[in-house]
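As you look at this complex, bear in mind that one protein chain is not there, while each of the others sits in place.
A and B label the chains in the order they appear, each numbered from 1.
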Amino acid sequence: MEIKTINTTNISTFFNQLVQSGKIVIAPVLKKSGKIFFERVQSYNQIETDYIQTAFSAKSVVFPKVEELFSYSKTTDNFETKQSLSDIPETVVWGLRPCDSAAFNYMTRFFMDENPDIYFATRKERTTLIAISCAKSDEACFCTSVGLDPGKTKGSDIQLTLMGNEYYVEVITEKGLSAIKTSESLFTSSTEKSKEKYLAEPTTKFSIEEIKEKMQNAYDNVAWGQESMGCVGCGACAFACPTCTCFDIQDEGTGENGKRIRCWDACGFSQFTKHASGHNPKPNQTARRRQRLLHKFKYSVENIGMVSCVGCGRCIRICPAHLNIFENILNVTKA
Amino acid sequence: MNIKNNYIPYKMRVAKITEEAPLIQTYRLEFVDKKEADEFSFKAGQFAEYGIFGEGECTFCIASAPTREGYIECTFRNTGRVTKALADCEENDIITLRGPFGNSFPIEQWYGKNVVFVTGGIALPPLRCVINTLLDQREKFGEISVYYGAKTVNDLTYKAELDDWANRGDMKLFITVDPGGETPEWKRYIGFVPTILEQNPPESDNAIAIIAGPPILIKLGMPILSKSGFPNNRIFTTLENRMKCGVGKCGHCMVGKTYVCKDGPVFTYEEILKMPVEY
Partner (left out) sequence: MKLLQNKVAELFKNGTINLMIGFKNALNKQVVPCFIENSSQAEQLIYTADCKNNLSVYLHKPEVKKIKKVGIIGNIATLRSLIQLTSENQLWDIEQTILTVNEKDEIILFKNMREVETYVQTYFPENHTEEDKKLLEYIDSLPREERWKYWMEQFSTCIKCYACRAVCPMCYCTQCTVECNQPQWIKISSETTGNLEWHIMRAMHLAGRCIECGECGRVCPVGIPIHLLTTKMNQELFKEFATRPGFSLKGEYAMNTFKPEDKEGFIK
């Protein structure tokens, strides 16, 4: 790890140099609808800098909403399949929050620990994550309740923290070092500084250790019904969430030519678990919402030792009924 | 990057089609690429994703025994989009196969033991794989009993094989049809599978039981096995759930923390009891 600083007047130069390096640079952009999304940009003046959180996560960089697995075409008496993994470009994601970086960490464990996923692996290898610590938070933020905080560097390649007229730069990985290489003159070496007074202070809603223990027995709690009433069964939370990784596989094309793709899917959809016979193991929204919450706070812990919620609060903000995940968790773990 | 791409399928040629029962067919498949055939191996209990380009994939067990080389068999019922497209195939058509996925029956742990199979209808295919694997090494196992039934005589799968098994003389067979499903020539049992099982309870001493089938069969058959003295860790089953990726990523088949595709589909009843009833 290397510690540097860069003057705020030089940050746009650094950013623009990243764009000029030929990499695809994805950063938060303010849209006409008033929402902020990660989008490809060509210069620093296109990006939004004053916001708490983007509407959607940056997971589409490593787990796109539609991804071609391969294309197929019929030959005389066989079929040919072609993959396009080599076309995946080098990408820099700028302006992630620490919760988002931690989410990339979770996704790496999820996709790679067992039966590693070559599509994810290829994209992740070609992605550099530059996070910006949070100076502000809102009431939906709860990173400190899940073992994270607004300045944590877990998962980031570079982390910037605004300290007055300069950014404190933690260059955590080799990838981070190589990203600042061409702009080295803009940076000054620095000693370690405390970020604390520059960070947001989201309220801690619960102790994650306590919740992990209480979730062991939460499945049968009658509170699930009440906590799921507001859920209308759309996929907004799953699609906005930086750690949701469920997908569908579909063939698009004819019997002779086309492609097999995977696309985002959501456990909240009524047909997600439905068998061809018509039998549905999760036949109502209560069962489906319970699955989502138990997956994040119990099953991920049992399977890979990590809670798969990073407390970014996107699901709360984007939900049509603003269902509150941390409130739900507290209520279903009450005795 | 030396990572296997789990989504690229093998191309398989349909070598033989057998009509088993109304809407149920068995396809014998051969690898188009002989090199892939040589590299491919699987264990009894594993499944594959069978597909048709342009339609999609669906999940069935590998119904042929791994001890029989040169081909793969699958048995399926024409139920939905992909199975319909598969059912419309003809010999020599190309379909896709991805796999093998999942865990397998721990057959090596059953050497010297008696093995009891309880199943019905279209749930025989996954167990038929195991039965034939045992029969191909007959001397390693004790008594092999099969309790199998279907709604009517016509609905029985692997009719020819059932006759072969009966003629072997080294298996105990209880083949039955539901009351009213018999034909005038039917000489075997008449009654629901759990009834026949209860009337002819298997010995649980030094024995393993494998039960697979529709929920009603499991619901009624499992207690009978327990009453006969089979402890939960000596009763095996194979679970079905909606699957897509087959490798524990897409999330469709999760039952609690368990991915049926990756951690199963073979489970002991002891493991099943620890899961929420979401299958």
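Everything below uses one rule, namely that contacts are C-beta pairs under 8 Å (C-beta built on N, C-alpha and C of every residue); 3 or more make two chains touch, one makes a residue touch a chain.
Every value quoted in this text rests on a predicted model; they were computed, and no experiment measured them.
Undergrad: The chain left out touches which of the shown chains?
TA: Counting the whole assembly, the omitted chain is in touch with A, B.
Undergrad: Pick out which of A:116, A:230 or A:255 touches the chain that's been left out of the picture.
TA: The missing chain is touched by A:230.
Undergrad: Which of A:115, A:183, A:250 or A:300 touches the chain that is not shown?
TA: That would be A:250, which touches the missing chain.
Undergrad: Give the residue, chosen from A:13, A:257 or A:285, that touches the chain omitted from the document.
TA: With A:13, A:257 or A:285 as choices, the missing chain is touched by A:285.
Undergrad: Please give every residue of chain A in contact with the chain that is not shown.
TA: Here the touching residues of chain A are 31-35, 37, 55-56, 65-66, 138-140, 225-226, 228-230, 232-236, 239-240, 248, 250, 252, 261, 263-264, 266, 269-271, 284-286, 316-318, 320-324.
Undergrad: Residue-wise, where is chain B in contact with the chain that is not depicted?
TA: 80-81, 84
Following the convention adopted for this analysis, only the chains that are shown with their structure count from here on.
Undergrad: Give, as an integer number of Å, the spacing between the C-alpha centres of chain B and chain A.
TA: 39
Undergrad: Using the touch definition up top, name the residues of chain A that touch chain B in the complex.
TA: 69-70, 72, 74, 77-79, 81, 83, 110-111, 114-119, 121-122, 125, 219, 245-251, 253-256, 258, 260, 262, 265, 267, 272-277, 281-282, 287, 291, 294-295, 298-299, 302-303
Undergrad: Residues of chain B touching chain A in their complex?
TA: 1, 3-9, 11, 32, 51-58, 79-80, 83, 94, 96, 240-242, 244-245, 247-252, 254-257, 262, 276-279
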